[in-house]
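One protein chain is absent from this view; the other protein chains keep their places.
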Amino acid sequence: MDKLQLLLLLALALFAIGLLGVVIRRNLLVMLMCMELMLNAANLSLVTLARQTDTSAGAVLVFLVFVVAAAEIAIAIPIVLLLVRRRHTLDADAYADLKG
Amino acid sequence: MEALLQEFDTLLLYVFAGLSLAGAIAMLVLQHPMRVAMALVATMIWLGAIYGLVGVHFIAAFQILIYVSAVMVFIIYVIMLLDVRDMAYTRRYAGLLIPGAIAAVVFFGVLAATLWRTVEVPLTTTAAFGIGQFAVDFLQQYWLQFEVTSVLLVAAVVAAIAVVKAGGKDHG
Partner (left out) sequence: MAHLLTWIVVLPLVGFVLNGLLGNRFGKSFVTVVGCGLPLAAFAAAMACVLDLIAGGAREPLVHVAYTWAVVGDRTFEVAFWLDRLAAVMVLIVTGVGSLIHIYSTGYMHEDRSYARYFAYLNLFLFFMLLLVLGRSLLVLFVGWEGVGLASYLLIGFWFEDAEKARAGKKAFVTNRIGDAGFLLGMFAVFWALGTLDMDKVNAAYMAGPPPAVAASVVGVLLFIGATGKSAQIPLYVWLPDAMAGPTPVSALIHAATMVTAGVYLVARMSGVYMHAEFASSVVAVIGVATAFFAATIAVVQNDIKKVLAYSTVSQLGLMFVAAGVGAYGVAIFHVYTHAFFKACLFLGAGSVIHALSGEQDIRRMGGLAKRIPVTFVTFAVATAAIAGIPPLAGFFSKDEILWYAFASGKGGSPLLWAVAAATALLTAFYMFRLLWLTFFGRSRMSHEVEHHVHESPLSMTAVLTILAALSAIGGFLALPHWLEMQLPLPPVPDALHHFEWPLLVVSVVIAASGLLGAWYFFGNDAARAQRVHAKGLHRLLSAKYYVDECYERWLGRPLVWVSDRLFLNVGDRMLLDGTLNGLARLAQRGAGVLSRIQTGSLHRYVLFVLAGSAVLLLWSIGRV
C-alpha cells in the first residue's frame, strides 16, 4: 500500500465516519461537527490528488472549501442558537415539523 | 540517509493517519459535545500534520488557523453557551445506529475495494509545494473564484445577521 492509497483510504474512512455520525448522533452540535469532519475528509482527498498530479488546482479548491466551511458554520451556528431558543433542546428528533 | 528519511516519513504518515482515524472514531462514541469537539480538534491537527508531511505546508497552516482556531473556537464557544442537558445528552444515539452502520460499512467497503483494485501512479513527490507558486497560480488563473468567495462570505455575514434578527423578532 503506497501513500496515495493510504491517504485516500483515510479520507474515505473519515468521510464515512462523518456521514455515519450525522446519521446516528442526536445532538445538533455533534451533527454539525461530523459535517466538518466530512469537509476535512474531502479536503484530504483533494490535497492528496493534487500532490499526485502535481497541480495547484487542488490546493485552490481546498482553499475555497475553507471559505465555504467558514461561511457554513457562520450561518449554521445562529440557526442552532435560534432553534434551541425556541424548543430548549439540542435533540434533532425534536424538530420533526416537516413530517408529511 | 535519504532512504532512511523516506522510511521515517512513511512511518510518520501511518502514525498520523492512525491518530486522526482514532479521533474520528472517538467523535462517534464520546458523549459530551465538548469531548467530541476536542476529538475533532485532534483529528484536524493530525490532518494538518499529514498535509505538512506531503509538502503543502501552507495548507497545513490554514488548517490550523482557519479550522482549529476559527471554526472550532466558534463551535466550542457555542457548546459552552448551550449547556443543555437533555435527551440528546443522555442518549447519544438516535434509533438508526444499526442500519446506519451497515450502510456506512457498505459505502466504505465498496469505495475501498474500488480503490484497492485501481492502482494509479504512486504518490512519490514530497517536494514542497510553496506558497509562492500557489499565490501566483491563484491570482493569475483563479482570481475570479477568489472574488466570488468574497461575495459568498458577505452573503454569509448578511444571512447570519438576518437569521439572528428574524429570531429576535419572533420572541419580541
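By letter and in written order, the chains are A and B; residue numbering begins at 1 in each of them.
Basically, a contact is a pair of C-beta atoms (placed from the backbone, for glycine too) under 8 Å apart; a residue touches a chain by one contact, two chains touch by 3 or more.
Because the structure is a prediction, the values reported are computed rather than measured.
Peer 1: In the full assembly, spell out which visible chains the left-out chain is touching.
Peer 2: Result for the missing chain's touching partners among shown chains: A, B.
Peer 1: In the complete assembly, which of B:29, B:73 or B:110 touches the absent chain?
Peer 2: Of these options, the touching residue for the absent chain is B:110.
Peer 1: At which residues does subunit B meet the chain that is not included here?
Peer 2: Touch with the absent chain occurs at residues 94-96, 99-100, 103-104, 106-107, 110-111, 113-114.
Peer 1: Hey, which subunit A residues sit against the chain that's not shown?
Peer 2: Answer for subunit A: residues 19-20, 22-24, 31, 92-93, 95-100 touch the chain left out.
Here, only the chains that are shown with their structure count from here on.
Peer 1: Roughly how far is subunit A from subunit B, going centre to centre by Cα mean, in whole Å?
Peer 2: Spacing between the chain centres: roughly 7 Å.
Peer 1: Please give the residue numbers of subunit A that touch subunit B in the complex, ascending.
Peer 2: For subunit A paired with subunit B, touching residues are 2-10, 12-14, 16-21, 23-30, 32-34, 36-37, 40, 43-44, 47-48, 50-52, 54, 56, 59-60, 62-64, 66-75, 77-82, 84-86, 88-94.
Peer 1: Using the touch rule from the top, collect the residues of subunit B that touch subunit A in their complex.
Peer 2: For subunit B paired with subunit A, touching residues are 10, 13-14, 17, 20-21, 24-25, 27-28, 33, 36-37, 40, 43-44, 47, 50-51, 54-56, 59, 62-63, 66-67, 70-71, 74-75, 78-79, 81-82, 84, 86-89, 91-94, 96-97, 100-101, 103-105, 107-108, 111-112, 115-116, 119-123, 125, 129, 133-134, 137-138, 142, 145, 149, 152-153, 155-157, 159-160, 163-164, 166-167, 170-171.
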